[in-house]
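Shown here: the complex without one of its protein chains, the others still in place.
Chain lettering (A, B and C) follows the sequence in which the chains are written, and residue indices restart at 1 in each chain.
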Amino acid sequence: MWSWVLHRITGVAIFFFLLVHILDTALVRVSPEAYNAVIGTYQTPIMGLGEVALVGAIVFHAFNGLRIILIDFWSKGTKYQKVMFYVVIALWVITMLGFTPRHLINVFSH
Amino acid sequence: MSQTLDAPRTPVRPARKKGVNWEKWGWIYMRVSGVVLVVLIFGHLFMNLMVGDGVSAIDFAFVGGKWASPFWQWWDVAMLWLALIHGGNGMRTLVNDYARGPKLRAAFKVAILASVAILILLGTLVVFTFDPCPVGQPADLLPSFCAA
Amino acid sequence: MSTAVIDEAAPAPTPEVIESFTVTVIIRRFDPEVDEQPKWVDYDVEMFATDRILDALHKIKWEQDGSLTFRRSCAHGICGSDAMRINGRNRLACKTLIKDLDISKPIYVEAIKGLPLEKDLIVDMDPFFESFREVQPFLIPSSKPGAGKERIQSVADRARFDDTTKCILCAACTSSCPIFWTDGQYFGPAAIVNAHRFIFDSRDDAAKVRLDILNDQEGVWRCRTTFNCTDACPRGIQVTQAIAEVKQAIMRGKP
């Protein structure tokens, strides 16, 4: 139940981010200044934290997505669905531990 | 979530007409694209956020540098298509689940379809018509190879 | 001093009288002839640890308020009458023992969700049985066995669909499915379970028909593997597994 709620929320969140992200990237066609101005806002500390959240969402959605795929296609998937959910959480924690410090240093050291 | 529905299991929507079964293929697509997207998105995030100075290194020059290579061009276009259709189809599921009434439902779906279609078109055009060294722009904003 | 006497007394034999205690049950009540909206009502009942929620409901109905309305029959989990939401989970009242709940807090009891509420803990089951009927839940063989003879079925073939033969049509699964709550058009897990029972029966020859019915907008593809149904099933049926097997069968085009 909760894995599904999270998957859904993260999916929607990523979708809306993606819409914005394509629009801002499209600014490279307008002019380098325009693009740099927008992308500059991504580098502020507040957005930096937002990016952590975004990456967290993507990572969860991705790992849990793989879990769902295993449930669907692996004959023992339903049996181990709970175990796999804990694995998803564990992998998520590990990934975020690898990413967050590195990213925040990048954001705050500039 | 509401307690009850007025009429559960009354077929308000007509049964599926013969032809391609979008439900099934949509379902399969979600899974196939999901697997591919893991690779694409993780690669993308890794390149942009982890390598070098991460997010603070991203600017016009960075993008220009990447898209100079067809490899990254195709990478990003694939990601664009797969992710948008994946996300769009996912949003359609949500609309089916939560939106009540045929009109509201149709409106949402049109909106999703339109935004996905426009963005795919826009994104693809941007990537392929992108000129990393536009004329008349300050050289310090451009990728280093423009000077050559 | 009186305490000394007690101290000196031989150790009391292990108490044979089992202790009872007071449990607060809060029931979501609704009388369509009077109430606009359902309301939560508290009841205190004297219970034993080995009593079931059904006993508590009976005690309330029989001793406190005869107007409390719920369905029940067999009282031991085989007729499927009394699926309800107990502390937020779908269960059979007759299979939920007081001792398995945290009785330091009140116990919340309400009707299952997603089907039209009729009165107190009773919902309209007709839509539920309607989706059951739609999946053609009966054996459709293409050949006739010899007169006065059974069809032959190997032990392994019989075991293939054993799990889904256990269904008692209690609706605990369907009414716990978040997809069914928001959009009651979904066939729901119970119907799929009963289709599964025939799709994988080696004696049946109409799997294609049922797979086609479930390969629909409101069919198996709506299932988002939330597992609520599996958690709710009082018969321990691996409902999500059954749904997954039906999805696989649709993709293969045969059971």
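In this section, a contact is a pair of C-beta atoms (placed from the backbone, for glycine too) under 8 Å apart; a residue touches a chain by one contact, two chains touch by 3 or more.
Following the convention adopted for this analysis, contacts and distances are computed from a predicted model.
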{"item": "Absent chain [UniProt protein name; select from \"Succinate dehydrogenase flavoprotein subunit\", \"Hydrogenase expression/formation protein HypE\", \"ABC transporter ATP-binding protein\" or \"Peptide/nickel transport system permease protein\"]", "value": "\"Succinate dehydrogenase flavoprotein subunit\""}
{"item": "Partners of the unshown chain among those that are drawn", "value": "C"}
{"item": "Contact residue for the chain not shown (choose from C:Val23, C:Ala56 or C:Leu169)", "value": "C:Leu169"}
{"item": "Contact with the hidden chain (one of C:Gly80, C:Pro189 or C:Gly219)", "value": "C:Gly80"}
{"item": "Contact partner of the left-out chain, one of C:Ile112, C:Met125 or C:Ala232", "value": "C:Met125"}
{"item": "For subunit C, the residues touching the chain missing from this view", "value": "16, 31-34, 50, 58, 61-63, 65-67, 69-81, 95, 97, 118-120, 122, 125-126, 129-130, 132-133, 136-139, 145, 148-155, 157-158, 161-162, 165-169, 198, 201, 203-204"}
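The rule is simple: only the chains that are shown with their structure count from here on.
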{"item": "Computed distance of Cα centres, subunit C from subunit B, in Å", "value": "41"}
{"item": "Averaged-CA centre spacing for the pair subunit C and subunit A, given as whole angstrom", "value": "38"}
{"item": "Shared interface positions of subunit B, touching two or more other chains", "value": "none"}
{"item": "Multi-partner residues of subunit A (at least 2 other chains)", "value": "8, 68, 72-73"}
{"item": "Residues on subunit B engaged by subunit C in the complex (per definition of touch)", "value": "1-13, 15-16, 21, 23-24, 26-28, 93, 96-98"}
{"item": "Contact footprint of subunit B on subunit C as seen in their complex", "value": "38, 113-117, 123, 127-128, 130-131, 178-185, 187-188, 215-219, 221-222, 224, 247, 250-251"}
{"item": "Subunit B to subunit A touching residues, read off their complex", "value": "31, 34-35, 37-38, 41-42, 45, 49-50, 53-61, 63-64, 80, 83-84, 87-88, 90-91, 94, 115, 119, 122-123, 125-126, 129-130, 134, 137-138, 141-142"}
